[in-house]
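A protein chain is absent from this complex, but the other protein chains hold their places.
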Amino acid sequence: MTGEQIIFLITAGYTLGSGLMVVTTRNLVHAALWLVATLFGVAVTYALLNANFIAVVQIVVYIGAIAILFIFAVMLTRKDLRDNTPQMNKNWWVGALLAVLTFAGFAFLLQGWSGFSKTAAAIPSEFDAVGALGEALVSPNAYVLPFEVASVLLLAALVGAVYLAFNKK
Amino acid sequence: MVPLSWYLMLAAALFSIGLFGVLVRRNAVAILLGVELMLNAVNINLVAFWRYGDVTSMAGQVFTVIVFVVAAAEVAVGLALVISVYRRRNTVVADELDMMKW
Amino acid sequence: MNEWLYVALFLIVGLIIPIGAITAGFIFGPKKPNPIKESTYECGIEPVGEAWVQFKAQYYIFALVFLVFDVEAVLLFPWAVKLGQLGLYVVIEGIIFVSILIVGLVYTWRKGMLEWV
Partner (left out) sequence: MNFWNDPLKVAADWLEGIFAGWGMDAVLAHVLVAFLGVFLLIIILMVLDIFLVWVERKVVARFQDRLGPNRVGPFGLIQPFADIIKLMIKEDTTPGGADKVVYNLAPILSMASVLILWAVVPLAPVMLGVDLNVGVLFLIAAGAIGTLSIIMAGWSSNNKFATIGGFRQVAVMVSFEIPMLAMLMIPVIFSGSMNMNTIIESQNVWYFLISPLGALIFLIAAIAELGRAPFDLAEGESELVAGFNIEYSGMKFGMFFAGELLHAFTFGGFWAILFFGGYRFFGLEQVSPFLAVLILVIKAMVGYWVIMWVRYTVMRIRIDQMLAFNWKFLTPLAFVLVLVTALADALLASAPTWLYVSGMFLANVLTGWAALEIARSATHKEREQLEGAKQPAEVSH
């Protein structure tokens, strides 16, 4: 087993473990903090995949903004924070079964795929991933339309959320 | 060298955990936490396919970035909905939000 | 292995140092807790109510606007990297991108959501 594999296994175990804590912890602020831990593990996974930009953006956007938003939302709706009612549905085992079945289904489907245990080629030494991403995002024959539509989507989200959270009736 | 399958299995497991959270949690905010896990699992897949496919083609990373945008929009609107509901109904338990059922 | 290994080293050492310092404080400091010492500070009076006060929704609005602009700014970074090499039409794309979001800021502003009170 190589060092890279060991690092991957530690990262994966950490990510999945904290992911499990997210869905099982009773205290919602703790769940949000465990989500931060999971997101950090995912960022490490991106770093292992040599996707530097994505790894950093994961931390900036998810931990820096989305997790903060979650914690703020929990504090705003705090009535259910420490109540003693169960945090899970009565028939949680159905959900658990479905989740396990989903995982088994994925595993089964992927097992039959020819590219399943592919290994990665080395990245060309002169390859500038951030520059290539920039070029892909702005050049007209690549992804400039999704780039601009992303802006529209963010605008819609901002307007919609501001309207929703604040319509006083 | 880590084969692609490991990353795919990690993503599948994370997705299943997120799905479990979405299905069983009663608190609406907690359900959104589960959705975040599922989106992250998708992103791991996208980045892994970028790395294990043609590295010079940036489609995988571009889609990941777009998923970030979608996740941000989803969280913003989703949590705003939860807060709005909380202000009207004084609850965030998803089972009790049954106004639209009939 | 890639450059993140060194970042990981920084993270590890950056965690070891404060943990060591706090542990040293824990070892050398006295440990005589009592209920008065452990009660939370509140301007010299007995604490009133619980600490989980209800927050105003304004916090959420500012975090929300922040989230949207954070994602926007992050998306602009690859654009900024390539700017010098691709010429004027890329700049125009950026201008369109930013102006769409400025509309959102103006909307929020006009709705009076950027006021603290």
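Each chain carries a letter (A, B and C) given by its place in the written order, and its residues are counted from 1.
Throughout what follows, a contact is a pair of C-beta atoms (placed from the backbone, for glycine too) under 8 Å apart; a residue touches a chain by one contact, two chains touch by 3 or more.
Keep in mind the model is a prediction, meaning the values are calculated, not measured.
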{"item": "Shown chains that the omitted chain touches within the full complex", "value": "A, C"}
{"item": "Residue among A:Leu16, A:Leu48, A:Met75 or A:Val144 touching the omitted chain", "value": "A:Met75"}
{"item": "Residue among A:Val22, A:Val44, A:Val57 or A:Leu137 touching the omitted chain", "value": "A:Val57"}
{"item": "Contact residue for the chain not shown (choose from A:Val23, A:Ala67 or A:Ala136)", "value": "A:Ala67"}
{"item": "Residues from chain C at the interface with the omitted partner, ascending", "value": "1, 3, 5-7, 9-15, 17-19, 21-22, 24-26, 28-33, 35, 37-43, 47, 49-53, 55, 59, 62-63, 65-66, 69-70, 73-74, 76-77, 80-85, 87-88, 90-91, 94-95, 98, 102, 105, 109, 114-117"}
{"item": "Residue ranges of chain A at the interface with the undisplayed chain", "value": "3, 29-30, 33, 36, 52-53, 55-57, 59-60, 63-65, 67-68, 71-72, 75, 128-131"}
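To be clear about the criterion, only the chains that are shown with their structure count from here on.
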{"item": "Topology of the chain contact graph, where touching chains are joined (line, ring, star, complete, other)", "value": "complete"}
{"item": "Distance between chain centroids, defined by C-alpha means - chain A, chain C (Å)", "value": "18"}
{"item": "Rounded Å distance, chain A centre to chain B centre (Cα mean)", "value": "6"}
{"item": "Residues of chain A touching at least two other chains", "value": "4, 48, 50, 53, 57, 61, 65-66, 69, 73, 76, 133, 135, 137, 150, 154, 157-158, 161-162, 165"}
{"item": "Two or more partner chains touched - positions in chain B", "value": "65, 68-69, 72, 75-76, 79-80, 83"}
{"item": "Complex contact set, residues of chain B against chain C", "value": "65, 68-69, 72, 75-76, 79-80, 83, 87"}
{"item": "Chain A residues within the chain B interface of the complex", "value": "2, 4-5, 8, 12, 15-16, 19-20, 22-23, 28, 31-32, 35, 38-39, 42, 45-46, 48-51, 53-54, 57-58, 61-62, 65-66, 69-70, 73-74, 76-77, 79-80, 85-89, 92, 94-96, 98-100, 102-103, 106-107, 110, 115-121, 123-124, 127, 129, 132-133, 135-137, 142-143, 146, 150, 153-154, 156-158, 160-162, 164-165, 167, 169"}
{"item": "Touch list for chain C against partner chain A, complex", "value": "1-2, 4, 7, 52, 54-55, 57, 59-61, 63-68, 70-72, 74-75, 77-82, 86, 89-90, 93-94, 96-98, 100-101, 103-105, 107-108, 111, 113"}
